[in-house]
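Following: one structure in structure tokens, then a few remarks.
FYI, not all chains are in this one, though none of them got moved.
Labels run A and B following the written order; every chain starts at residue 1.
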């Protein structure tokens, strides 16, 4: 089973994430600090959050994973923006 | 339960909350004791911008001589000016009223006060609601010794009515955003304006370099600025209002004579008549009703947004908080998690900023790089006849992460859109530098400031 990714934390304590990713993380009950960001400086984008959720779903729920057991998490309709060709 | 949500106050915080709550299908009421639109639409953001535009057109007509356009005698019909400004206010407040109707929001006319945590009284009727949003705003702070009579000694509301004739000598007590906006208006209208400020710098909160550039331009335009100065008392005499000014540093006092004195020394939260105690809502010593990231007060179903919830007292902060409160009540995953709240002084040039000042960034322990691009090197600024100012970018040295953007110049407030989005997106100076900006635009100066961070601006030498 995949291990929890090690997420770099910034010295200023800020978790870099675009606004839509922050909102989606709240909606899905995801702790952004646990999400591996794919952008520069570890910036979290929407697809990072969805990938995190999908990764977590592939693993049987464990108590150590708040994501999968978050009570409010609905079955996510996961948007995945792609840059236009 | 009469309503799902009852909003108290129809300023920008309140009306945004009410409309969003209605959009999300809730039964909404909004109580307002004065005029829909609050301070912002009636006696704040909007009428000041109308007057500023009018004043700037007077200045523009003067500068038109540079390119050969001259005019005969210029006349200003002050009654028409006030009427035009009032017309815009009416149109906008009427618009909010229409939006209330269209969104089926019950508009309760009168002062709201809590009976208990689930009941509010408006006029002689009481209403129950599942949630309450307190959006009661703020009012001008008072200054002992200078009693506002809205004729000779005015606060921001009185200053909005341009007198006829325009005062020859104007004193503005307080060198903050509101003080400078009015000073700029009156200066353009022909008043001799002096601004006094208690602190060593005007526009507290803005970047020191930006403030310096801004103050230089204001001074060049004829506004006299005296910092570390306070006004002790004012007395009306036959030849004008005698104001005792005092140097904060030396204690030296002198009396100067003015025709109008504007007291613009800040604003304080407004909770009078609201009787929040009955609901058990916590109020701070300074009168604020603090809220968490979901805009909840200490009482879980009572929310607080806008000026009454805390600083900065700005309309767009109130709007954001209003939307968040409404969405949270509707069960949405909203939060007031903004990286930065922009600030603007709508003078000409404008002073606009978002994010950390250089000093704030340093104080927070960041290793900082900056890049500055002067508008004197911008082709677009030249064609607009407005080359005072610059764009300054504050960046985290190691990561290139954008921390703050500070702009003095024409349309600076419009350029903030990019800067604000960049901060929220966690953009780097490189992201901005690699984005094509249309030529010739003022936005190119934002790009060049980002390039300057890397010592690669094109239109200046990078040292």
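By our rule, a residue touches a chain if its C-beta (ideal position, glycine included) is under 8 Å from a C-beta of that chain, and two chains touch if they have at least 3 such contacts.
None of the values given here were measured: they were computed from a predicted structure.
A.B. asks: List, for each labelled chain kind, its number of copies in the complete complex.
C.D. replies: Chain counts for the entire complex are A x1, B x2.
Quick note on the criterion: only the chains that are shown with their structure count from here on.
A.B. asks: At what distance in angstrom does the C-alpha mean of chain B lie from that of chain A?
C.D. replies: Centre-to-centre distance between chain A and chain B: 36 Å.
A.B. asks: Which of the residues in chain B come into contact with chain A in the complex?
C.D. replies: Chain B reaches chain A through residues 333-335, 337, 364-366, 399-401, 424-426, 428, 430-431.
A.B. asks: Applying the document's contact rule, which stretches of chain A touch chain B when the two form their complex?
C.D. replies: 11-12, 16-19, 22-23, 26-27, 39-41, 43
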